[in-house]
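Of the protein chains in this complex, one is absent; all others appear in place.
Here is subunit A:
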Amino acid sequence: MGRYLARRLLQGLLTLFLVILLLHLLTTWAIQLNGNPALAFFGDRVPSPAQYAAVAERFGLGDPCYAQVGNPCLGPFVTRLGDYLTGDFGTDLRGRPVTDIVGTAAPNTLRLFAVVTITWLLIGMTLGSVAARKRGRLTDHGIRGLSIMIDALPVFVMLLVYRYVLAVPLYTWAKDTFGSNSTVALLFKPSFSSDHPMITVIVPGILLGLTGSAAFIRLVRAAQLENYNSEHVRTARSKGLTERHVVLFHIVRNSSIPVATAVGIVFTEALAGAVITEGVMNIYGMGGVLWKAVRDSDVSLVVGIVSLLAIVTIVVMILVDLLYAALDPRIRYE
């Protein structure tokens, strides 16, 4: 087990290195082809070479390689890696430390994620279990239809409809009925408020969780169905156990194994969804910051945030593997 973990961690580090390298190459080529973002700093003015060099230096883009198309700029890459190793993640274009930005943005994303996870777990497990139990009946068809419908509506459509069609009248109504600082009013506030980071994130989180739950419903249903007709469930029934006991200990418990593997997939999906959700709903989170950083060609910020997201993803994948082994005694890592 220990050796397996060590191997997975090493693999993770290698992946991380490749992610950072790839990002570095992509941003480098973007700069070489589109022009140094340091120029944007001066707006319409034409800077003197000395001024330009000073600004480019401050942005960490002073190396002459950024002017040579095709040059992989390995020098700055090595410097960046060295900085990262010492815990220095650089600054954004305005000189604010990346760690500082992440420190304020990450908690909001975490809140969003908490709501998303709870939503899809609750909806997916409940509807998936009900559909499996009522297999072939009207309820089952209804739930499956619903899941396909949810799938057909991309998250940004849901968000846009909510934000521009539903949120405003709901918000106005709630403000008039309960007062503008009431919980209900804040719940329907069309955009994020950093004074109430939790409550204003609930509705976008539920919408995002709902989209993720569609595939999850079907997965839970399929996993449980397989167990409903399996021989070991028949054995459990032959022992005279109540159906409730059988469902809980033999169907839900056994179907948790394939369901656990989906956690990793849903997680990465939710990560991508978070970028969009935070963008549309103006949530100051990792996704929102990344969205903006890409638009501003803010290289340090992009590389810093994506590296962080990569670390989180790798850790989640390792945890999912460990969870998988914990759930299925037939799997032993060495």
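Operating definition for what follows: contacts are C-beta pairs under 8 Å (C-beta built on N, C-alpha and C of every residue); 3 or more make two chains touch, one makes a residue touch a chain; residues count from 1.
Note that in this section contacts and distances are computed from a predicted model.
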item	value
Which of "NifU family SUF system FeS assembly protein", "ABC transporter ATP-binding protein", "Acyl-CoA/acyl-ACP dehydrogenase" or "Cytochrome c oxidase subunit 2" matches, in UniProt, the chain that is not displayed	"ABC transporter ATP-binding protein"
Contact residue for the chain not shown (choose from A:Leu39, A:Leu146, A:Leu241 or A:Val294)	A:Leu241
Among A:Arg7, A:Arg96, A:His141 or A:His232, residue touching the chain not depicted	A:His232
On subunit A, residues whose C-beta touches the chain left out of the figure	229-232, 234-243, 245, 249-250, 253-254, 257, 327-330
